[in-house]
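Quick one: the structure is below, and I'll ask about it shortly.
Partial complex: the chains shown occupy the same locations as in the complete assembly.
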Amino acid sequence: MAGIALSGVSKHFGAVEVIRDVSLDIQPGELVVFLGPSGSGKTTLLRMIAGLESIDEGTLTIDGVRSENLAPGRRNVAMVFQNYALYPHMTVAENMAFGLRNIRVAPDVIGQRIAEAARILEIEALLQRRPSQLSGGQRQRVAIGRAIVKEPKAFLFDEPLSNLDAALRARTRVELAELHQRLKSTMIYVTHDQVEAMTLADRIVILNNCRIEQMGSPVDVYARPASRFVATFVGSPAMNILPVTVSGSGDRLNARLTDGSLVELPGAPVNMDWRELGVRPESLTVVAEGNETSATATVVERLGERTLVYARLADGTQVTAQDRGLSSVKAGDAVRLKFDTAALHLFAADGSAWHAR
Amino acid sequence: MLRNSRTERLVALVLVAPFLAIYLLAFVYPTVQMFRISFTDAPLIGAGRWVGLDNYLRLDNDPMFRRALWNTAYFVLMTVVPGTLIALLIALGVSRLKGRFQAIVLALFFLPYILPVSVVYLIWDWTLNFQFGIAMHVLDWLGIPRVPVFKSRVWFLPAVAGVTIWWTAGFSILLFLAGLRSIPVEIYEAAALDNSTRWTTFRRITWPLLWPITSLVFTIQLILQLKIFDQVYLFSIGGRPNDNMVLVYYVFQKAFQQNQGGRAAAVAVTLFVLVVVVSVLQFQLLRFAERRRR
Amino acid sequence: MNAMAAQRWNFWGGIITALTLVWAILWAFPLYWGVISSLKPDDEVIRPYIELWPETPTLENYISALTTTQIGAWYVNSVAVAVGVTIITIFISMLCGYAISQLRFPGRIVLWWLILASFMVPTSALIINHFVLVANLGLLNSWAGIMLPQLIHPVIIIVYKQFFDQVPKDFREAAVMDNASEFGILFKIYMPMNWGVTTALSIVCFIWTWNAFLWPFLSVTRTEMMTITVGITQVNDAFGVYYARQLSAAVLAGLPVALAYLFFQRRVTEAITLSAGIKG
Amino acid sequence: EETVTWWDFLGGGDGVRMKQMISDFNTAHAGKIKIDATTLEWGTPFYAKVQTSAAVGEAPDVMTYHASRIPLAVSQDILEEITAEDMSKMGLSASDFAQTTMGAVTVDGKQYAVPLDTHPIVLYYNRVLLKKAGVLGDDGRPVGMKNKEEFTATLQKLKDAGVEFPLGSVTADGNFMYRTIYSLVCQQGGELLTGNEFLAGDNGKKLANALAVLQGWTKAGLQSTYTDYPATVALFTSGKAAMMINGVWEVPTMTDLAKQGKLFDWGAVEIPVIFDKPCTYADSHSFAIPKNKGKEISPEKRAAVLEVISWMDKHSLFWATAGHIPAYKPVTETAEYKAMEPNATYSTLTANMIFDPKSTKAGVAGPIFDIMSNYFVPTLNGEMDPGEAVKSIKEELNSM
């Protein structure tokens, strides 16, 4: 259990800047997820913490120890690689023992730790197998086991689930969350899958374009995205972003959509150059009747517990709306859409955002 | 998949026929013939009398055959193991390099392989020439007496083995490089995080992961070097062929210089069997070694 | 790895790189020395000290190698034989590899095992009977005679089969649904899809044939029918110091393959690994 | 037009002369006969090729052949007989040749080849170096040619004068040294084959003596060691070796180099008398017609072949510029030949020539050659004791 602090960290590969002036404080026992689109520098940042990439500028402190110049093995962090990087020629037990033998841990201690890790991960039966004899999910666990036995100050995960199939991914995600609750150790988890980030993180660090775009709890990030980028990147299906012209004053602000319909904006600040209105599909619902925005459904996806309705407004703007349960809306139907005024977002030209709640 | 087996067979026949024809003519038939005439006293061309196992029995106390056998084994020993190790070392060195630089260095190591044996012979015969070879000037300069490499019984096979390693290492190097490249970088990164030293990484990670390639290189080298002829023949020109006798050379001498087809065939059969046995044996051995590792 | 390279492994890494470099230069030195020597006049060649650059570079040796020997004819023979062997071998091996990989016919497994087994068989043991065979066919001293025993390269079939095996069967099925015939599938889908393999295998096959020594040496008696690899061992022309002349002939013989290699380096290395059954 | 396929093994300076003669022949017979010549590598490769080619009907129409090897060839049945009728067609007769020479190409009374020349070995020397060392006589010949001690002293003086290799010898190749060694055995009155026994009686001792002399020179640093044929020639022509024992066929190399101004003042003399009497090994290049299996030579072609042989012999004065001594006496009797240098200098040795024993085991690249040469190299270079070598040679030869 150790805190990790990055301060003013930068990195470039040749002329290309990959990480620009990133500062970040990770509390002991916290599970922090680095989330961001491909190429945003998540892996690089993680590898810099692990010591697999050098840090060009700034400082890295692990458990209070300045570490940017320590060799990877000396930082006492464990990494779980995307493809696990299990040593294919060693058994599961040997895989786990390798790191400990290198630092001359006594054989009986090694045995104990392996047994303990195997128990936690329920891989006792696999200890004498080789990685090639394991399923994807089992390999995943062994990779975690290899990390656990080192009793590291922090666990680093680089998209550990991306090689699993959808069902296994969902299951392993839950297992990982449980593991974190049990071990209570510091973990950094890299992913570009926002569902994983939302479900696992204590705190999400959203990276974009070499920088941290937002840092906060999943609820924060979802409900109060700091920028238009975060708003569209988090949530699936993505938030609808509609160009609007905002008018009115005081408490009576209105947004006019491009099709001419009006949306009320109770409590939004005036005097900002609001350009776009953001609304998540679940806050844009199909209603039977009323004086709402009207649209034509183009594709209807019944997901069981809810139905996504892809619709076109009168002026052709595409929106994604939601209907409850198994909707009876069919492609081609005219539908009325209701904006949940308690869950609207406004984005200004300068990048600042306002949230209804 | 739904198949029309009659058309399929017909097509298969058409496709296989050209190869099969050449295979039967240039491989199966000569092989059968080789076994057949090894039981006769035929000259190189023409029929001979059936002599049973005579040709084989005579090999038993034929000093030249023994020398050939011994020299072949000696040569194989000196090329296969050191050749494999040297190639591995070079591959490890080259694999560290990057981009164009790597390509250039690799080219330097690989170029000999694509040269014809006679070019290799001329170059080394010149380099190690006892009177004018540059290597001898270097020896003079180092104060070491000159060595008549290709003219002395002691040095001949080791020297030819050295040249052979130089000539064929490129092939093995490439295989090793392919093997090294197929080890994911992440494995090494994991090892680094596991506090592995350079030596431990080599011994516990690289070497075992490279084992399948090593055994492949070993097998290929073994089969190749048992067939040694060209180099020994060429370097023996104007030298001491009888001292340097190897199996294929002996086949050549018996058949083409002494016109004893039957006896030559007996030697050829011996070689043939030797190669097959050795490669089967080695295959089993390596498999065993691999299994023990598991 | 960058951090590590930058830190503790740096020193030893540098030493190893330097050693590799020195070793590479030493390794290739005989080649350089051969070329340089071939550019020296007679008296310079045998000077009793090391002279890394000819004092008076001359092409005299090359001119003499070209004019006093039949090197031109040897080139033609080598090219003809190597190209012939390559085309025929590649073609028949591809057909056979395809049949074994994609078609079901009686004897397929037996054929496959035969091919695998012949991989181990030393063809040099067969020289006697190859000689008898080619002599009986009246093909000694002919291109066909030099080519015939060299047409057996089981490894090429093995590589082809492996590659055809790896083509997802979807392609075959897509072609079937597209009404393609069996030959259509081979020549319009499988062959063009594997041009890379074909080029690579052609390159190795060419190199092997170009470099072959024992059989061309045995089957040719007439100077003008020799291949260049055999021919250059015959350049022991008159007058004094002949080393440089021999070396110039060696350079001429090695040049085409060396140049081919330098131009197609990536392809050749790929080809070599392929020929050993490793996917590069 | 008849095309006559011709093989020879003449790769050295004499090869150039032969090519010239062939071209002259072709010019003289334009439209009638054309020689299509191939030069193969001397020695084992040549004879192996001839043998295999003859067996499959791929042999040439005519070829050069070492007289020493004819008994072996006859036993292998690869040569056509040259009948008396053939001889007369060629306008030659047995009396045109020295008896020894003619004898060398005859087996059991049948003639199998037509001699072209005899080619002994001689001692080449570098007058400049010899003079410098003070061992050049006033007649321009080396001093110390009378006995072993004298010659060794000459070599030593050369050494003392700073010559790296007083004597260049093909010490890496037993095949070549065979000639020198056999000469030295002969100088002691020894012989190789007595009846059916090799090295009978004290002949073994004589061989050992011969080897001991040569080994002595090696040990004293007077002779080049592990030197192959080309290196030997190169050592001599580049002035590193002051003297060289080699065949007369290197004469053209010297004359041509000298003509180009690339050689010092040189000479060639009969090899020194190291033992009791002068004696020099010689062999003879002759023309033979191979017996092509399953391919009868047509009468027209045979006639053409005979014309080739006859023309070559009759024009062998030019061949003499290759150093060789023409076998056809009418040529050697001409004034032109008698004036020819250096041939004239060493022509005296014809009286002292010895040929190989007449045996199916003898001859260039034959079994005797093979066996003996294998022991010569280690002995000459000091790896092996002469007595030991002789013992092994004797054993191996007699167990053939």
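We just call them A, B, C and D in the order they show up, numbering each chain from 1.
The definition used in the following text is that a contact is a pair of C-beta atoms (placed from the backbone, for glycine too) under 8 Å apart; a residue touches a chain by one contact, two chains touch by 3 or more.
Only a predicted model underlies this, so the values are computations on that prediction, with no experimental measurement involved.
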- line: Whole-complex copy counts in displayed-label notation are A x2, B x1, C x1, D x1
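Note that only the chains that are shown with their structure count from here on.
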Task: Would you mind checking which chain's C-alpha centre is most distant from the centre of subunit C?
output: A
- request: Between B-D and B-C, name the chain pair that shares the greater number of C-beta pairs in contact.
  value: B-C
- request: Quick one: report the Å distance separating subunit A from subunit D, using the average Cα coordinate of each chain.
  value: 92
Query: Just how far, in Å, is the C-alpha centre of subunit D from the one of subunit B?
result: 39
Field: Interchain centroid distance [CA atoms averaged], subunit B/subunit C, Å
entry: 15
- request: Can you tell me which residues of subunit A touch two or more of the remaining chains?
  value: 51-52, 71-72
Field: Where subunit D touches two or more other chains at once, by residue number
entry: 41, 52, 55-56, 234, 240
Message: Please output the residues of subunit D touching subunit B within their complex, sorted ascending.
response: 41, 44, 47-48, 51-52, 55-56, 76, 172-175, 224-229, 231, 234-235, 240, 293, 370-371, 373-374, 377-378, 381, 383
Statement: So, in the complex, the side of subunit C touching subunit D is made of residues 42-43, 46, 131, 135, 140-141, 218, 221-224, 233-234, 236-243
- line: Per the touch rule above, subunit B residues touching subunit C in the complex are 1, 3, 5, 7-9, 11-13, 15-16, 18-20, 22-23, 25-27, 29-31, 33-34, 37, 44-45, 90, 93-94, 96-97, 103, 105-119, 121-124, 126-127, 129, 131-132, 134, 137-138, 166, 170-171, 174-175, 178-179, 185, 188-189, 192, 198, 213, 216, 220, 223, 226-227, 229-230, 234, 237, 248, 251-252, 255-256, 261, 264-265, 268-269, 271-272, 275-276, 279-280
